[in-house]
Each structure stands twice: as C-alpha cells, then as structure tokens.
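Working notes, structure below.
Removed: one protein chain of the complex. Kept in place: all other protein chains.
Chains here go by letter, A, B and C, matching the order in which they are written, and residues are numbered from 1 within each.
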Amino acid sequence: MLESTTATLDAAVEYAEVEHLSMQQALNRALDDVLTADPKTLVFGEDCGRLGGVFRITDGLQAKHGDARVFDTPLAESGILGMSVGLAMAGFHPIPEVQFDGFAYPAINQIVCQIARMNYRSRGKLPMPVTLRVPSFGGIRAPEHHGESLEALFAHVPGLKVVSPSDAHDAYHLLKYAASRPDPVIFMEPKSRYWQKGPVDMRDGGTLSGARIVRPGRHLTLVAWGAMVARCLQVAELAAEDGIDVEVLDLRWLKPIDAEALARSVGKTRRAVVVHEAPLTSGLGAEVAQLITQQCFDTLKAPVERVTGFDVPYPSGDLEDEYIPNIDRILLGIQRVLEYRRG
Amino acid sequence: MLESTTATLDAAVEYAEVEHLSMQQALNRALDDVLTADPKTLVFGEDCGRLGGVFRITDGLQAKHGDARVFDTPLAESGILGMSVGLAMAGFHPIPEVQFDGFAYPAINQIVCQIARMNYRSRGKLPMPVTLRVPSFGGIRAPEHHGESLEALFAHVPGLKVVSPSDAHDAYHLLKYAASRPDPVIFMEPKSRYWQKGPVDMRDGGTLSGARIVRPGRHLTLVAWGAMVARCLQVAELAAEDGIDVEVLDLRWLKPIDAEALARSVGKTRRAVVVHEAPLTSGLGAEVAQLITQQCFDTLKAPVERVTGFDVPYPSGDLEDEYIPNIDRILLGIQRVLEYRRG
Amino acid sequence: MDILQPGPVTVGTAPSASETTPGLAPEQLRELYSLMASVRFLDTSAVAWQRQGIIPGYAPELGQEAAQVGSAYALDLDCDFAFPTYREMGVARTIGVDMVAYMSTHKATWHGGMYDPQESRLAPIQAVVAGSVLHAVGWAHGQTLQGTPGVALSYFGDGASSQGDVHEAMNFAAVMNAPVVFFIQNNGWAISVPTEKQVAGGSVSARAAGYGMPAIQVDGNDVVAVYEATRRALDHARTGHGPMVVEAMTYRRGPHSTADDPGRYRSLDDERIDAGKDPLERLRKRMLADGIADDDFFAAAHETARSEEEAIRAGIEALGPRPGSEMFEFVFQETTPSLETQANRWREESDHA
Partner (left out) sequence: MDILQPGPVTVGTAPSASETTPGLAPEQLRELYSLMASVRFLDTSAVAWQRQGIIPGYAPELGQEAAQVGSAYALDLDCDFAFPTYREMGVARTIGVDMVAYMSTHKATWHGGMYDPQESRLAPIQAVVAGSVLHAVGWAHGQTLQGTPGVALSYFGDGASSQGDVHEAMNFAAVMNAPVVFFIQNNGWAISVPTEKQVAGGSVSARAAGYGMPAIQVDGNDVVAVYEATRRALDHARTGHGPMVVEAMTYRRGPHSTADDPGRYRSLDDERIDAGKDPLERLRKRMLADGIADDDFFAAAHETARSEEEAIRAGIEALGPRPGSEMFEFVFQETTPSLETQANRWREESDHA
C-alpha cells in the first residue's frame, strides 16, 4: 500500500537541503521534478499551460517541459478526466487539475465510474495512475462553488485514494509521492494555504503514508486536515495557556484513513475533537469519530466532538467566518469534551 | 419541516381502505394520484413515457395523463436534472427519474450545484420542489452501475432531503409526501423490493416524518433503510430464536436523520448495529453511529457496529451475495456487540 | 437574408448590414447609447472599487456592452426571462434590475445576488460555467406547457460552449422545440484560453445546424445588429419555431476578473487588434452622422452614468454583511430539526465569542 518511503523519482533532480517555500512554490517544484524524472507524466487542465494556472501552481512548466506535456484543455471537466482515463490506458501518468473544488462535480461521473473502477473492471490490467489536483476548501472570500470540501464524497468512492497536505513540506513530498503511485489519488490542496511559507526538506520527505502528529499533547486530540491543521495549532497554543495540552493530528490521508494513528493518539489522550470545513452530516468527521470510538471505546472519556461547517451551502465571503470552524468554536468543542461527565 | 401528517393532495382521489400492492404498484399509484391532484406535476425521464419505465413505475401514466405531463427525455441525466431546475423556476413540480442509481453521477453537478442551492442562492425566491426518483441499491444481479447506494453522497449535500421507503405502504405515502413538499427530495427506491407485496392503507399513511420502528425489541437496535430493513427483520426473527430481542429501526429519512428516534431506541436497548449496502468508509453508517454515540455515550454497552458493503466497487452478480450484508454477517455483528466486554 | 435556415448566418459584420437601423427609432438608439454609457461607467468603476478595497472582486465586461445591452434590450419583460453567467452586468442594468442588489454579489454579500429573480426576470448570477443553460431550456419548455408566450434567453461564453451541458441543452431544446435563444458572447477568451484552442470548428453558431436549429453570427460590437439578431431569434422562438442560436462576436478587453493578469497570456497589441471598434464610440459616431444625437446628449448620458454609479457605490458601501442566521434560513423552504439544532448552536457560540 502507501509505502513509508520518500518518492523515488529523484534520480534526475538535484536538491539543496532545506528551502523556505510557499505551498504554491512547493507544489510547483514537485510538478517540475515529476515532469523531469518521468517522461510519461502529463500536466493539464483549464489555464494550466500558458497562464500557469489560476493559482500559478503550474507556472513556468509549459515553457520548461513543452506544450505537449503541459497544456491547456477546453473548458470541460468531464472531458479532462475522461481524457485522463484514455491517456492512462495508453501508458501515460496524467496529473490533471480541476480549477476549483466545486468544478469537480461535472467530472464526478468519470471519476467515480471510470477512473476509480478501471483497474477493478479490467482485473488489474488497466491501472489508473492519475493524480487529480483539486484546489480545495474555503477561506479566500471567493465566488460561489470556489470553497467546497469534497473529501467525504471522494473518500466514500471505492478505488480512490485521497490526500491533503497542510504545509509546504508535505505538499512537495506528498504530491511527488502521489504522482508516483499506480493508483488514482485525489490530491486536495488547501488553497487558503498556498501562499504560506515553510521549510521544505527537499531530500527527506519523512514518512509519507498515514497521519502525522504535528503537535504532541496529553489531554485531548484534535484531528484535522488541510487548512484546518494550522488553525488547530493556533487553538492548541491558546489552550496551552489554560494548561490544556492538546495533541494535533494531521490526518493527511483521507482515504485510506490511518486508523492506527487515531487509536494511538486517542488511546493516550482519551478525548478527541475532529475539525473540518465540510458540512456536518455525513462528513468525514463522522468516519473519523466512529473509527476512534470503535477502537477506544473503553478509555474514551467523552463522545468524540465534531466541529465542522454547517449543513448549508458554502456561504458568500461575508459569512465565511461564520461558517468555517473558527478558533472560538474549536475551543468550545474542546471545552465540551473536557467538561463532559457521565450522567 | 417534514410534518407528521399524511399528504394532503387527496381531494381528487377516492380510496379503498387497505390494498395489497407491490412496491412497484404502490409507487405507480402514488404518481398517478399526484398527477391527478396537482396539475403542475410532471413525470419524465429516460423511457418513462411510452414504455412506462424499465421498472414500470410510470406504467400507464402517459396514456392517462398525456404526453405533455408524462414524457420521455433524451438520454442525458444532466439534461434531465438541469431541465427540472428550469421547470421548477417556471412553477412546475418535476418528478424526474434517473434510470438507475449509477446514472445519477452524470447529473451530480446539476443536483449539487443547482437543485440543492437554488432556493438558497435566490434567498428563498426560487424554491425547487423537485422529487428525484432513483431506483437504488443492489441485489438484482444487474450489470455494472446498476446496484449503487448513493445515500451518503446525497445526505452530505446541503439543500437536499433524502428518503428511502422499505415497503409498499411507505413507498406509496412517502412518495406522495415527498412530491408535495416545496424542497428537493431524493427518493431512493429499493429496486430489489419492487415486486414485494404488502398491505397499503391508502387513506392513512401514518407519521411520514422521521424514522419508524418496524419491530420493537429490548436487547439491541438494528438500524437500516431500503432493502436492508426486510433483511434485518429476518435477522431479528432468527435472533429471537436465541432469546435475543432485536429492535429494528427503519431510518426512512436519510437526511434529515431522525436523531431523536435513534436516541430513544438505543437509549432503551443500549446496543446498536447499523446496516447498509454502501461501502463502509464514509458511508452513512458512520453518521448514524456517531449520532448514536453522541447521544447515548453513557449508556452504550459497546461501540456501535457497522455491517456494510466493503470499500470495493459493487461487484458483478456472482459476487453480490458476498458484498451485500447477509444474514450471517449481520448476526455476527450483533454477536460482537452483545459479547463486547470492556477491556 | 433568411435567418430561419438551419446553419449560421452572419448579420452585422458588413457595414451595409450593421450601419442601417432596421426598426429602431431615434429615441431607442439614444436609449441604447445611454444604457451602454451607464454600463461602461459602472463596469470601469467596479474595477476601481476593487482596487480601492470596496469589493473583493469583479468580472468586468468591458468591450461587451453592445452584446449585453443590445440583446437584453430585445427582451419582452412581460413574459421573457434571462439566464446570466457571472459577467452579465450589462444585461442586468438593461432590464432594470436593482443594481445594488446585483452588485452585492461582488461585495461577497450573497452568492447569486440579492435581487428577486422572478420579479427581475433575471435568474440568479451563475458561477458554474454553463450551469444555467439547461435551466433556460426547462423554463422555456414550461412556457410551452403553459401556453404562455415567454422566451428564455440563455447567456454563455465561448468557453462554456465546451461543456457537455450546452450540448444536452441544445439537443433537449431542439427535440422539444422549446422557445429558447442561446446567446453566446464569443469574447475571444476563456480566462487565458483563446477561442481557437477552445471551440473546434471555430464558432459556436456553426454547431446549430447539427441540431437542425437556425443560427445567427453577429458583430457583437454593433449594438443595433445585436439587438436585431436577438429580436429575430426571440420572434422565431416565440412564434413556435423552436430554439435558435445567436453568437455575438466580441472581445473581452479587460482581465477575466480583477484577480487575473492578461499580460501573462496576451499582448497589448493582440488586444488592440482583436478588440475591434469600441461599441460606444461606434454608436456615437453613427448617431452624430445621422443627426440623432448631439454633444449635449452624450454629455448628459455620461453625467447620468456618473451619478448612477455614485448612487450604486453608496449603496454598496452602505451594504453590511447579512446576519449569519440567513445561512440556515434559506437552505430549505421547510427547515429541518437537525438544521435548527445547528443554527441554535451557531447562535449560542456566536453570542459566546
């Protein structure tokens, strides 16, 4: 499965040790490396070529790798993903982009019924090494359909793997890792973190499978992914001021979920809050909570709390801060768990 | 919200008291009644007109109500749902059909981004009284994409309501009820139960909102919907032979979920197993389990167990019985819960 | 010229066709000019508002005034209905939508705008490319079923024409003989992608014939030609002849949106050459030549535009955020217990913070 090694595409690329990069730069570098190392890789989507993508993730790649390998497509997401299936059948490694989360919906039929199933349908004869990049989640005051969180949908689809990095280092390594796998991976990029800089150890990605503890703690586990990880770290700092020692677990892989990491962390802290931007009902938080409860039933001090978006369409910018879990709401969630007493 | 009354469309229709109908007949009668009572109702989809639908749910309706109100569309699900939006804007009450569950995917963009959001986007000025009928779930040895369970996806979408009947009586009344609401309802028909007959009290639908206890019991709650309800009733009979008194709760509404009914039932039985055909991960079972755990944490004797389909594409007919929760697997799930001892 | 033949027919590109005024009275031409002037002023101002931090973003329609004003001017607002994208500010203004309510979307107040779509005869602002084309077909078919004379006017772009939904819409409309006009503003670009990399065959109108639909390709910078083409198409649909395509050839002079940097994908020279004659300037010259308007008229039109903009800006600046409770309020017509629980917790937690 997702092996605990760094990507092994690196023969053709030379690295400095640690660089300070924004997530946008890190992703751009990852694509550049993959294009350099693997001649079968293709990068494409709406505005991905000349413009370099509306978020500039593919900036400069067409100039460097040519317009046969990095190209603009017509404006049709089903077309982009359907074409990816055929390219994969012809032996290529497509890395398509859908421009924003909300525009993955027109491609869902091709994603669910084709990309996710071709390996199964063909009894392993037609692998689908497709890495679909999806700028995801909210927080940038964007127009309608530009702030969606589709992880629960993707995670429910048999045949897909789903990952979301929370910082530049992971963005760089997880993208290279995903692009080197023989299975389809939905790569959810937290767009509100694109411009956030951080150290990237170019040579050593560390363990790329499974979840990652980004802050150890003893009293309670905060589980998050994507842009919510940074917010949870802020929350943990604030909680620490009140003597509450919060562990923050970056789930990273949303399918398969690292159930063991959840059990280990909550086995220790005995309390958990899961945080996500997507609506509450049937969100991935339910799965995370149930995995925790299933494994830690005996030791859990309180029901797992979910602090999430509401069951409402993602709102316009003015109301974004009311919708996305904010520091206060997460702190209140923590408080509910800590104050829970059996009735 | 979903009011606890029977549908009130009935002025124009005369009923016998109780009829013995298959679910197919009950659904057909419901559509007939709605078409008769509400001139704004339209019934359409692929092969819904002349043929009467591949499952004959719309049989005879075109002949009776005319081909302006009951009609065939071209073969395009996004077209069918997108057209429904416009018809609703023009004051109609569309009852479209997608021919099989798996063919809802091409329409997801119109369902999620348009039907589910138009009321919100327009600040309540453009309600979407669209009842989308989806022959759902597996069990009929059908070709690929004809045995899918999409409830977790639909339930996660803000702006949709989702319901699934488990017998002819509920099919009749819930469809009439759904079709009379001003909000979009996804109506998931358990296709393997279409030909199952049962008594339908034509005049009194009973309570149509929320869940329904189909078998009271004291030792454990089985939560199910659609075709799994009948299977759970079989399981309960078998368990009774061993002195285990199982309560079977038909969830019916998959969005909004009747959290109170879950709390009431499991508050009493203190043990729960949730059963569904959809894959495990991020399935609706996680939400149900979490709602139960959240509400019954103190009294729950064991973690809620999920007996579900696996995280694999719905298999071909030969392997269907390996995939769909069968009696043995459900009994084993019950056993795990009953035998659970705190470690 | 028989525009009811299937296949593309071009009107308005030859000066002889474009520079005559088929059925428009002088006061109508003056009205068209005034509308374009208002739209131009509001549009360029909105870009400035964004730079000044009054609104977070905007999608300018600079260069598309004639296409938008001319087409919308042809609508019969007693019965027709228009389906915009995110760029149809000129359409909204022409049919008299409350412009503060319209622009509120760009202030990030409410997705879709805050005008009443039913009263305005304008569907909510649509951010999904090609998202509303099928709605127009459904609405139009509704008119057939009701026996009402309304026609749906469906706006979309050259980029949108690549979406499967547009094909499904054209096919449904033609099969059902629905009274809908597909109005394409072919403005040369879909963000950074030029039409030649987007639209195989070179034009969207060329596709109409395949569905047995007539089409007109029109000089989209000639407001009179656009009006005339749209009027004919609406008539065609209204009189039971089914759907029709109008493709207005125009140019997106500005960036895709205030977040876009066209310098990355096109040169200023490209822009100068491709943009063609300015729609306002063109009508102005012609009206002057025909003696239909004088300098005073133009000065007055511009003054009106300026003061309109001032009022709209004031309205936008005054516009506060909507209460968070509206997030919950408008999800359904009939809310649900679960949503009520969430709204209650939201209220408690907001009060707490």
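Following the convention adopted for this analysis, a residue touches a chain if its C-beta (ideal position, glycine included) is under 8 Å from a C-beta of that chain, and two chains touch if they have at least 3 such contacts.
Nothing here was measured: the structure is a model prediction, and the numbers come from that model.
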item	value
Interface partners of the hidden chain - shown chains only, full complex considered	A, B, C
Candidates C:149, C:210, C:315 or C:337 - the one touching the absent chain	C:210
Residue, one of B:19, B:33 or B:46, that touches the chain absent here	B:46
Residue of C:39, C:66, C:166 or C:249 touching the missing chain in the full complex	C:166
Chain not shown: contacting residue from A:167, A:183, A:250 or A:322	A:183
Contacting the left-out chain in the complete assembly, out of A:26, A:51, A:98 or A:113	A:113
Contact set of chain A toward the excluded chain (per top definition)	1-3, 42, 68, 73-74, 76, 78-79, 81-92, 109-110, 113-114, 118-127, 158-159, 161, 181-183, 255-257, 259-260
Touch residues of chain B, complete complex, unshown partner	46-47, 49-52, 54, 72, 74-76, 78-79, 102-103, 106, 141-146, 280-281, 310-313, 315-320, 322-323, 326, 328-329, 332
Touch list for chain C against the chain that is not drawn	6, 162-168, 170-171, 173-175, 197-202, 206-213
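Definition applied: only the chains that are shown with their structure count from here on.
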item	value
Separation of chain B from chain C, taking each centre as the mean of its C-alpha atoms, in whole Å	40
Distance from the mean Cα position of chain C to that of chain A, given in whole angstrom	36
Touching two or more other chains - residues of chain A	102, 106, 144-145, 281, 310-313
Set of chain C residues in contact with two or more other chains	110-112, 128, 164-165, 326, 331, 338-339
